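Report on the structure given below.
Heads up, one of the protein chains got dropped from this complex, but the rest are sitting where they should.
Up next, chain A:
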């Protein structure tokens, strides 16, 4: 116990309160205070005495200063919530008790550095984004073009399938009879395939296998049916062009026919067939 009294008497506690000790000496005093309540109590009494001494020497600062300082601290409070890093930094500086330069200035310097890097990062990100966007846009355009082309193709194929189905239906239907109209003496090589359904009164020409002599642009082929010895007009037709995909052509309807024949007539057809211009003919029986 004598040691403690001696320690207290030495005056080191007064120096501690007055902030006169080195960090190591401070730590020793704090250890002693934690161990011995007498040391702790002595320190508190010294502190209180110095606090009263300071209060007795108090000088009221200018009234305007209060708002200025409180304003600064409240602003700081807002800053703290945003820049927690800045806050811990000042703590570290303070920890080793070396009272250095102003905190506010340091925080500002730190935060402006933060903004600089943040701005640079944003700019870099923006450039990368723009580049990626342009790339993506080009690819999208390309894809769209391909898609349109594919849709056109698909439509073309679908149309062809419908046409082929129609053609197939003709061959499947048992009421259709197929005739091959042979060339006349005028054009022995000519040939035309024709399907006729007496029940449905339909006449269909096979355009693909058609082999008829050439004619000029002022003329067309005209199909005739011979009904009761008299020619009946079944419509005109042309040689199919390169782009023509239709494999068959339906003509006017007829219920009874003894014979079918094709003549070359002026554009639009004639009322009566020009028998000298007959290219193919064939009887139905």
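The rule is simple: a contact is a pair of C-beta atoms (placed from the backbone, for glycine too) under 8 Å apart; a residue touches a chain by one contact, two chains touch by 3 or more; residues count from 1.
What we mean here is this: contacts and distances are computed from a predicted model.
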{"item": "Name under which UniProt lists the unshown chain, selected from \"succinate dehydrogenase\", \"Hydrogenase nickel incorporation protein HypB\", \"RNA polymerase subunit sigma-70\" or \"ABC transporter permease subunit\"", "value": "\"RNA polymerase subunit sigma-70\""}
{"item": "Full-complex contact with the absent chain, from A:10, A:175, A:209 or A:256", "value": "A:10"}
{"item": "Identified contact with the non-displayed chain, of A:50, A:178 or A:255", "value": "A:50"}
{"item": "Positions on chain A where the hidden chain makes contact", "value": "9-12, 14-15, 17-20, 30, 34, 43-63, 65-66, 68-70, 72-74, 76-77, 80, 87, 90-91, 93-95, 99-104, 107"}
